[in-house]
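Excluded from the complex is one protein chain; the other protein chains are retained at their positions.
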Amino acid sequence: MKLTFSDRELNFLVGINVLILVVATVLSKGDFLDVYNFQSMGGQLPELGLLAMGVALSMISGNGGIDLSGVALANLAGVVAATLAPQLAPPDASPWLYTGWFAAIALAVGLAGGLLNGLLIAKAGLTPILCTLGTQLLYTGLAVVLTGGSSLRVGNAEALSAIGNEMVLGVPIPFVIFLVMLLAVGWLLRQSPFGIRLYLLGTNAKAARYAGISQARMLIATYALCGFLAAVAGVIIAARTASVKSDYGNSYLLIAILITVMAGVRPQGGYGRMVCLFFSAVALQLLSSTFNLLGISNFFRDCAWGLLLLFFLAYGRFGLQDLRVFLSTTRSSAPPHQLPPGVTQRNPEG
Amino acid sequence: QGKPQDIVTVVKITGISWFNRMEVGVKEFGASTPGVTTRQIGPAQSDAAQQQRLVEDLVARKVDAIAVVSMDPPTLEPVLKRAMERGIKVVTHEADNQKNTMVDIEAFDNTAYGARINERLAACMGQQGKWTSLVGSLGSQSQVQWADGGASNAKKYPKMTLVDAKNESLNDAEKAYGKAKEMLRKHPDLKGFQGSSSLDVLGIGRAVEEAGLQGKVCVFGTGLPSEAAKFLESGAVGGIAFWDPKDAGLVMNRAAKMLIDGKTITDGADMGVPGYNKVSVKKGPGAGIVVTGQAWVEVDKQNYKKYAF
Amino acid sequence: MTLGALSTPVPHFPAAPAGRRVFLEVQDVHKRFAGVHALRGIDLTIETGEIYHLLGENGCGKSTLIKIISGAQPPSQGRIVIDGTPHDALSPLEALTLGIETVYQDLSLLPNMNVAENVALSEQLVKTGGKLARRFDRKAVAATAVRALKTLKLPTDAAFLARRVDELPIATRQLVAIARAVATRARMVIMDEPTTSLTQKEVDNLVHVVEALCAQGVAVLFVSHKLDECMAMGGQAIVFRDGTKVAQGPIKDFTKAGLSHWMTGKQLDGARLRHRSHEGDTLLKVEALGRGTQFSDAGFTLHKGEILGITGLLDSGRNELAMALAGVQAADRGRISLASKEITLKTPADGIRQGIGYVPEDRLSEGLFLDKPIRDNIVTAVLSRLRGRFGALDARQCQALAERTVANLQIATPDVDRPVQSLSGGNQQRVLIGRWLAIDPRVLILHGPTVGVDVGSKDTIYRIVQRLAEQGLGVILVSDDLQELLQNCDRILLMRKGRIARDFDATGLAESELYRALVSDTPFPALP
Partner (left out) sequence: MTASTMQAHTTAVPAAPEPRARTSWRHWLAQRPSVFTLALIVLVSLVVGVINPSFFQLPVLFDIVRACTVLGLFALGVLIVLAAGGIDVSFAAIAALTMYSITKLVLNYFPEAPIALLLVAGAVSGALLGVLNGLLVHWLKAPSLIVTIGTQYLYRGILLTFVGTVFFMNVPQPMDAFGKLALWRFDTPQGLHAVLPATVLVLAGAAVLTWWLLNRTLIGRAVYAIGGSLAIAERLGYNLRTVHVFVFAYAGFLSGLAGIVHVSSTRLANPFDLVGNELDVIAAVILGGARITGGSGTVGGTLLGVVLVTLINNVLILAGVPSTWQKVIIGAFILVAGACFAMRRQA
């Protein structure tokens, strides 16, 4: 029974997206259905989407995993790259080389930051929430030390600014990068030994250990991957804003967590799908842009996000039973909290 | 044209007194100008990323003009560039380093403003003793400029020593209070504070009041009369400076309207608002111009009641 | 005596002696889970002062019935009459208030609370009728706990009362769970497989406790797969099969074979399965192995095709030795060589690389990924060998391996996509064995492979083990089920106080001799 239309979680997220689209189109008298508008949203989404992917991966790894340091690391990666890259290649003379260095340095910093998280959690045994809170401060702090706190313009290299602002076939490049990363991580989770091991580790860490899965190696790899994703977000941020700043996106953390949990990723580990993450991120972006388009207060947007999340939970909880009642005449009496919200039992992989 | 021209003002954060006052100016301009609708929006958190997203959506919406009080000018460069490419007129405020703008409105010269506050502080301190400065955040360029302007002004007075400069208050009165207290513990002989965020003087004022140092320690900084009234009265804060956001809002929208109408602002022009009667126009860092007024206001215990915001 | 209205003929036995009163009646209780009809019209009468043995294969509905009586789950249909008052469903609190105390199969201890609270907090809860806005009476808790712990011959000093339960060894935990059930003035005590992790001595003690309870007029409902224990205790036998009651009567009127027959519909016996195959080459050689103070100087050899049993009382070091052999808890001294090559085992992954498989004792917490598919549970240890192009998993190979395992080990499931938690205990255990067979092991260590597994499933598992040995594997069977060891092993190592105390040849060894050796406190002469 792996038919898509019986996948409640996905149904809900897609349904929400369609609903928001229809409402936005009607309320804006068609203005919403504008190519530029979609391109604009497609440009805005990736930063948050990539950060949410990091949060999701860390949650799936279980053991109370969560990566709070994503935005901080994205900014640090950008700051370090913006500081070092011009010394390796002048942005005006050799824009391609500059861009290459910029991206390479940023990604290396991201990977290193992620590795540090992983090592501290896996080897030093820190609680993930405490560890990534500490590294969040550390990374932001380092970026402040490097820049004095103010924003730093990145060199005016066309290749770099293209990453943030150009399109391929009418699709913004950041969005393409996001999709590629999403597919890659989705593939990794579903099709690779790493992914299966990650889900197993998140489900039952002890059993995973007994089965020869090295928790330390898995955690280090996972957090390094989170760091890498953060760095990709960092490059996109730098490219889109043509600058780097230690406290850019300080409101992103909670939104990234919101996207993740709305995607049905289980905070206690072992479950989460990239396809749901995609629709969850899109839903929040659509909602946010719709409200901006209609001139609705940003405070009310927060309200709506909160309600949407609670509604999602309610649907996951009560919709399930209603469905059962329809499908069978027997009274369901299994304790409902055995199933996490929105998680269908036979859909284990991403 | 049947459709009214749509001018949208984007502020740093929505809802706080400062920008509520600005909204008065924005609305006033809209009401008094035929064929124009004006409104003001802003993010719910003080985060450059959120502001950038708001502008992004406005560009998609294709309004006629965007007037933006930049949280962090460099962050907005590409999106403002796109806006101009789409034919949207762009006006900025508090962003004299913004490249992608047509007109940047400055109430005054930031360094001079910081120096001016410091001058009052120096006078109060008798040009001698230890003093320190606070900023809302190290990422806020104008506030850092004010603090630096103050520091270079104080160099004129060899007996004034700046200690532990530019403490971050994170735009939080409670944090400013904590920092001020800690400074007083570390330097019991501290004589002066220069605040930058409008919340700084509130925190410092409370710390000074609690330590019973009214009149002994001088506190000057940016602030709003309505907010700082209590401390001006008690003497914990010696004086504040500000510019009227309502006027800034008016001038920004007027400049936007002029851009839409194809008019230009020339050196010495009168923008029709006090403080901006004879603006100086310079070429900005980009293609646009920087329009600077002389719109600062300095108040103390005697005259703060004249300003009801 | 109520007899189930069943198609299967129920043997009729004389009524219980007078003086007993009916305490509880289960009337036509059904329980349906999504897709499973776990109980199909159960009728039962429980009288005071009697022992009832609820017997049946894994998954026949024993735990489900217990959960319904103790209020952990509502029945789908039917009712429970207690003291003449009918109830459609009980809440846990109602059941407790009515004097029904339960030792659950999973113990249901609160891991973060101390012994005293685990034993005696429920009493206070019942006293206040479940109201929580009450003072917590620490003195009363301590007093009750001491009384209950004494009954079970557990320590009663303040230090023990204050120990966190999750710091205790599993056997002690089981005793604490039992202590909770006898702590209050219960009228009925239900024990769901309370003896699985107890050593013989502790079981003996438990039997006394149960007898004492009966003497006080308490009804005891006892679930165990260890038929010998049940027969030794006496009382009534109730046999379930597939959610229906198929037989009831005094247990002394049944034979073991007869009970097994009722339970499974098949004839089973406890005969020795092992026909010693001729000894192969030396496979595993262990010398002077030790770890901390847990065990030391362990040395033995394992030959190809040999089944070596290891047993001992609970803190004898047998568990730690088994884990060291699998790399789960590395030894810190001594040598292990496999096929004459010295190897180091620091992690389970080392074990896998060397071809040593380890089926852990606690399959739920150490073995299985309950909500993941059967397939994933089987391929876990060989993921890196199933790589196809681009390092991706070869889905077809995974599927094939899983299906092959399911067929080989007779795992009862329609497909391998189902979560492993949908399987019954015995089938879950086979999945776990299948995982380790997938690594093509040279040595397979089975730690308590039939704990909580019923007679029928046990038999299947034994046959699998024998088949593996015949194929040339070296098998180490760590167990405290003496009969299991005698039925399956070539040799049996007995551990005591961290050392291998004796090495028995299992052929012709009498169970009573092994048992005496196990519980005896006199030191053995050192091995040559």
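Order of writing sets the labels: A, B and C. Residues in every chain begin at 1.
Definition applied: contacts are C-beta pairs under 8 Å (C-beta built on N, C-alpha and C of every residue); 3 or more make two chains touch, one makes a residue touch a chain.
Just so you know, these numbers come straight off a predicted model, no measurement behind them.
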Visible chains that the absent chain touches, using the contact criterion stated earlier: A, B, C
Contacting the left-out chain in the complete assembly, out of B:211, B:260 or B:281: B:211
Candidate in contact with the missing chain, chosen from C:20, C:147 or C:163: C:163
Per the touch definition above, residue among A:18, A:33, A:130 or A:184 touching the missing chain: A:130
Contact residue for the chain not shown (choose from C:85, C:340 or C:512): C:512
Sites on subunit C contacted by the missing partner chain, in the whole complex: 70-72, 91-93, 95-96, 104, 108-113, 117, 121-122, 124-126, 128, 130-136, 153-155, 160, 163, 167-169, 172, 175, 200-205, 207-208, 228-229, 231-232, 293, 315, 482-483, 511-512, 515-516, 519, 521
Touching residues (missing chain, whole complex) on subunit A: 64, 68, 120, 124-127, 129-131, 133-142, 144-145, 148-149, 254, 257-258, 261, 266-268, 297, 299-307, 309-310, 313-314, 316-317, 335-337, 340-341
Positions on subunit B contacted by the hidden chain, ascending: 14-17, 20, 44, 138, 164-168, 172-174, 177-179, 181-186, 188-189, 202, 206, 210-213, 226-227, 229-230
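Note that only the chains that are shown with their structure count from here on.
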Identifier of the chain whose CA centre is least distant from the whole-structure CA centre: A
Centre-of-Cα separation between subunit C and subunit A, whole angstrom: 43
Distance from the mean Cα position of subunit C to that of subunit B, given in whole angstrom: 73
For subunit B, residues contacting two or more additional chains: none
In subunit C, residues with contacts to at least two other chains: none
Touching residues on subunit B, where the partner in the complex is subunit A: 14-15, 39, 41-45, 47-50, 52-54, 56-62, 72-79, 82, 86, 137-139, 141, 144, 168
Touching residues on subunit C, where the partner in the complex is subunit A: 31-34, 73-74, 76, 328, 347-349, 351-352, 358, 360, 365-373, 376, 379-381, 383-384, 386-387, 391-393, 395, 417-419, 435
Residues of subunit A that touch subunit C when the two form their complex: 2, 187, 191-193, 196-197, 199-200, 203-204, 206-214, 270-271, 324, 328, 330-335, 345-346, 348
